[in-house]
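One protein chain omitted, others in place.
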Amino acid sequence: MAATVLNLGLIGAGRIGRVHAANIVHRIPAARLAAVVDVVEPAAELLAEQYQVPTAGSDYQAILADPAIDAVVICSATDTHAPIIVDAAAAGKHIFCEKPIDHTLAKIDQALAAVEQASVKLQIGFNRRFDASYARVRQAVAEGEIGAPHLMHIISRDPAPPPLDYLKVSGGIFLDMTIHDFDMARFLMGCEVTEVYTVGGVLVDPQIGAVGDLDTALITLTFENGAYGVIDNSRRAAYGYDQRVEILGSLGSIATGNNYPNSAVISTASAICRDLPYNFFMERYTESYVRELSDFVDAILHDRSVPVSGEDGRVPVVMGLAAAKSYREHRPVRLDEITA
Amino acid sequence: MAATVLNLGLIGAGRIGRVHAANIVHRIPAARLAAVVDVVEPAAELLAEQYQVPTAGSDYQAILADPAIDAVVICSATDTHAPIIVDAAAAGKHIFCEKPIDHTLAKIDQALAAVEQASVKLQIGFNRRFDASYARVRQAVAEGEIGAPHLMHIISRDPAPPPLDYLKVSGGIFLDMTIHDFDMARFLMGCEVTEVYTVGGVLVDPQIGAVGDLDTALITLTFENGAYGVIDNSRRAAYGYDQRVEILGSLGSIATGNNYPNSAVISTASAICRDLPYNFFMERYTESYVRELSDFVDAILHDRSVPVSGEDGRVPVVMGLAAAKSYREHRPVRLDEITA
Amino acid sequence: MAATVLNLGLIGAGRIGRVHAANIVHRIPAARLAAVVDVVEPAAELLAEQYQVPTAGSDYQAILADPAIDAVVICSATDTHAPIIVDAAAAGKHIFCEKPIDHTLAKIDQALAAVEQASVKLQIGFNRRFDASYARVRQAVAEGEIGAPHLMHIISRDPAPPPLDYLKVSGGIFLDMTIHDFDMARFLMGCEVTEVYTVGGVLVDPQIGAVGDLDTALITLTFENGAYGVIDNSRRAAYGYDQRVEILGSLGSIATGNNYPNSAVISTASAICRDLPYNFFMERYTESYVRELSDFVDAILHDRSVPVSGEDGRVPVVMGLAAAKSYREHRPVRLDEITA
Partner (left out) sequence: MAATVLNLGLIGAGRIGRVHAANIVHRIPAARLAAVVDVVEPAAELLAEQYQVPTAGSDYQAILADPAIDAVVICSATDTHAPIIVDAAAAGKHIFCEKPIDHTLAKIDQALAAVEQASVKLQIGFNRRFDASYARVRQAVAEGEIGAPHLMHIISRDPAPPPLDYLKVSGGIFLDMTIHDFDMARFLMGCEVTEVYTVGGVLVDPQIGAVGDLDTALITLTFENGAYGVIDNSRRAAYGYDQRVEILGSLGSIATGNNYPNSAVISTASAICRDLPYNFFMERYTESYVRELSDFVDAILHDRSVPVSGEDGRVPVVMGLAAAKSYREHRPVRLDEITA
């Protein structure tokens, strides 16, 4: 691509869409936010006004029809991801799509096939891969600093459950929350998971159980490299957003801690204390959102492969479906039991 | 009991026997080491000489026959624990016995029945309950500092595998190593485990597999209070003995770290570093060995209940057998499937 | 001021000038970078092109003459600060000026008088006040969390000495480096210093001594509230930029640590290590530069007092001169010995 600035069309002006918009405008010099659409048109217009985006509307087809747009950033509702990917690919647009691609493998596979056929680039929004601490863990594993991996713990706890209305349509804890951890597990370990086993329940809020979801889970992972891992999920950690990982390898271990708004430690006659960690993903993962989109833009401008592929978007959905099946059937479930 | 000093007979002068002997002599004013026996008589004599113990021999029956002896400390080979308990109970001696009581439930139940019938006190050597950090966790859970427990992680990694000769007779990782963690799980959570699920393998040393054991395992626990937990075991952590626990509750979490020989942090142009943690259980759990035996002595002198009962010695064996069965059968196993 | 966006003219397009330019353009929606000048005109032009600044040149008078400019950001060489302040005040422009205002009190007082007479706002660039950790310390002291302050340590060490050419004109370690710490001392303690005592020498690099400066110093502070403090300065900490503070008060203490690029801890058979802290002020204090300028912009737009006054710029220079005098005369020096 000869251009030195990439023209992006944003589809979806909700919470995560606004994060990406701000990053495109302020933090990524090589990108330009050229258009924004949202099914709620005023949301698109508001965002367009805020960032002086020339075009705003409610129909993403307008963006796909605009020859000046090089790529789209899909931040719309999950069930629209797959059809928009299909359409964007057909229109020859490169695609950045929020996770998950979809909740059903058939629709995911259809979308990935469309991308393949159109030879456009597709990157999935697994932003945690771009977090400095997790990237450091990946580096340690990849470079052999801790030897061959043996055991992994992923701690991933939200500060509070999402609204019940969201939980009713989220696809369940394994597809809306654990999916990030499934991606982390594959990414950090550098290999695939072959089997999962899930225990869990409703310990935080019975209303979550009433809508058919869990709020607490432990998912055991068997990796194809022979290692084992466990994901620890809770919808509520009283002290805030808790996001950590630890891997034991043959030569040692690597472990990350939480990120804090300040480093002050206060010692009084009661205890030695520090303030709570960053409360939620917006604060904790701020920089990772910039880096993922910046890398996407670079991948297109310099025709490099994207750092999170369509396959990387598909596998965690398989893992989520397997984890749910394991929970329902109270037995270990192999990933190859899950088919489209 | 009218006496103000308890006369103890030590049965077994091996590694852990010598630890208890030193503690009785030097750290527990209310106890006196009155006799020591070992099947290898010179080992008993050496220890007797070192601590000016009046009586040494090779036959524990001599200790049981001595009316001046109030209680025995059993540190002999595991397969002798149960019969010695039976004999000691019949002789009216109070009993401190190293873990595990035995590898088979039938023999354990026989021993516990003998204790019950003789109305003597029996304490099992789960010393970690007396470690200051784990005791603090128990306190936090018991007093509700973290609310209702939801999720638990127990990290328990040895610095290096034991000798292969030991592994051939140890009863396997779940009965020789995880048994401490099973006890911790019950103790810290304050309730029973109802089901376990085990994954694991041979990642550290193929010779361990050759003798039919594992060296790496993750055991998922389902507690009767609705919480879930996971035990992480490795026969080798390159950086030393790694013993930590973390519990998430409805009001917060509590987590312990390792113990270090010094607190110095060295910062150079390469990294910010500290020295390795204490290398093994002798250094890490030094104080807990004193406290467990001191509490045993107090329980007898003041006719109080012992802090680790015979049932506390039995249940972790059930858990170990269930964990092994789960591994073999590749499925979750309920503890009530394990019967004598 | 009726305007909702403040038009800023940047004077000086060097390192710190470029930091402020980027922040104005990308991070402070309420400000607009309307003009930039530098004595090296191509530097101004380059920056103007990068950020689409409409006006670039070499003469700051052009900025002062432009009625569309509301305020100036002075990032030129230190010896030009005072005359530019005088001229800017005369032109009715509000002023943000990098520290130090000047090395001589007479010129500082002249500048402050001009500001006073013109009734414009003047803020000095002591960015560390806006660092989240130091702000937390200030809050703890101000709100009495640690009671009445008794003792303070400020650790302030650079990763490496600046170029010798800079050291020849910097005004010496107390005016170019410690000046930030003098500001911190007053700010965190919430009161003035009455006396200083300095020891120090040339331990890092004899070339620094050859140009008449020190590279290592301890400065004892006596505060008017009865507390005492010490500033620890080194031109080179092998492990990177080391910026910490600790205050002991009657009810406890507060202490800050360094900031790190990631939270990963790697444990191997050698040691338990983490990566080095952020290497220098650009990375460590990134956010504080945004906040100081954002607060300046808000102060003008909403006619509030600026958070770092001209007096706040003057006193640390007095402290620097007193510290240098103490070092030369090898005795404690009261601040009131330093007069214009």
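Chains here go by letter, A, B and C, matching the order in which they are written, and residues are numbered from 1 within each.
Going forward, a residue touches a chain if its C-beta (ideal position, glycine included) is under 8 Å from a C-beta of that chain, and two chains touch if they have at least 3 such contacts.
Because the structure is a prediction, the values reported are computed rather than measured.
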Wait, the hidden chain, what does it touch out of the ones we have here? A, B, C
Candidate in contact with the missing chain, chosen from B:A31, B:V115 or B:I146: B:I146
Touching residue (missing chain; options B:A68, B:V169, B:I266 or B:A340): B:I266
Which one touches the absent chain: C:G57, C:G147 or C:P162? C:G147
In the full complex, which of C:L248, C:M319 or C:I338 touches the chain missing from this view? C:L248
Where does chain B touch the missing chain, residue by residue? 26-27, 132-133, 135-137, 140, 145-146, 251-259, 261-269, 275
May I ask you to list the residues on chain C that touch the chain which is not drawn? 147-148, 150-151, 153, 155, 157, 197, 199-201, 203-204, 216-218, 220, 222, 226-230, 232, 234, 236-239, 242, 248, 250-253, 330-332
Can you list where chain A touches the absent chain? 237-239, 267-277
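Assume only the chains that are shown with their structure count from here on.
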By number of C-beta contact pairs, the top two chains: A-B
Would you identify the chain whose Cα-based centre sits farthest away from the centre of chain C? B
Taking the mean of the CA coordinates per chain, how far is chain A from chain B in Å? 43
What whole-Å value do you get for the distance between chain A and chain C if each is reduced to the mean of its CA atoms? 39
Identify all positions of chain C at which a residue touches two or more other chains, and write them in rising order. 267-269, 275
